[in-house]
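Structure, as structure tokens:
A single protein chain has been omitted; all remaining protein chains appear in their positions.
After this line comes chain A, so read on.
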Amino acid sequence: MSATTTNTAVVEVQDLNKSFGDNHVLRGIDTTVREGEVVCVIGPSGSGKSTFLRCINLLEEPSSGSVRVGGEEVTDPDCDIDAIRRNMGMVFQQFNLFPHLSVLENCTIAQTTVLKRSKSEAQATARANLEKVGLSEKADAYPAQLSGGQQQRVAIARALSMDPQLMLFDEPTSALDPELVGDVLSVMRRLASEGMTMMVVTHEMAFARDVADRVIFMDGGVIVEEGSPERVIGDPQEERTRTFLQRVLDPTHVDPGAEDAAYDKRHHDSESAADNFVKPQDTHGHYGH
């Protein structure tokens, strides 16, 4: 995939810190994502990888440090965050489709309100993107009538309809039934091969190994290790990376309870932070299928 990567930096992150109360979730993240690059962020639960992603489009406000997207300083209090967000799409773990709008309307509403496109132009763009995710025949359905995998593909089409320069994926397959994961991942793989710049927080190691240009392993709010997937997943240098990968890739050969102490440490005195990690689950009940 790296054939499409250029030298233009799309995302530049410098010394990014984020605290929820006493809980220091991100402790100095530095990285750069180039145009066309696919970066997968992996790491244990509570390592701060979702928070990291959410700091890039300012769904979480960083405590300190700087984030630049397309040269614009996201962390500048006087920036036009809505204008910057137009250029990046976000895909959520819980899909977050608008339940009161049809699939087509989900894909057109931001085009008409934000980009001021005409209705017919917005619909044409939406249909093209629904076609791309293989759901053109569902344009008139409502989200509740779709499977989780279909909803997530609509969410991808919705984000793509804004013609973003960058796509952020926050554990896009974690809420899906196992047999539906493949549909979403293959859409993402196609997107990557078309040259989209992507940052993907994921637990899908096979996807990271096959599609990523670079893998970032995070633990305890810092980047422990980063590099090509062959290096980070195939031949990890750090002990923490090795332990994590062993647990993920071979979960049936782990001593029960061996990770409990480390888990407690990560989630130590962090009620408020824990809420933040759990929240996507909370919202699930309201629009359960």
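The rule we apply is simple: contacts are C-beta pairs under 8 Å (C-beta built on N, C-alpha and C of every residue); 3 or more make two chains touch, one makes a residue touch a chain; residues count from 1.
Please note the rule applied: contacts and distances are computed from a predicted model.
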Query raised in the report: When you check the chain that is not on display against UniProt, which of "Amino acid ABC transporter membrane protein (PAAT family)", "Xylose transport system permease protein XylH", "ATP-binding cassette domain-containing protein" or "ATP synthase subunit c" does it turn out to be?
Result: "Amino acid ABC transporter membrane protein (PAAT family)"
Requested in this report: Touching the absent chain in the whole complex: find that residue among A:24, A:86 or A:190.
Outcome: A:86
**Report entry** Sole residue of A:19, A:63 or A:96 that reaches the chain not shown, by the stated touch rule
**Finding:** A:96
**Report entry** Candidates A:144, A:206 or A:249 - the one touching the absent chain
**Finding:** A:144
Query raised in the report: Can you list where chain A touches the absent chain?
Result: 57, 59, 82-83, 85-86, 88-90, 92, 94, 96-100, 109-110, 113-115, 142, 144-145, 155, 158-159, 162, 279-280, 282-283, 286-287
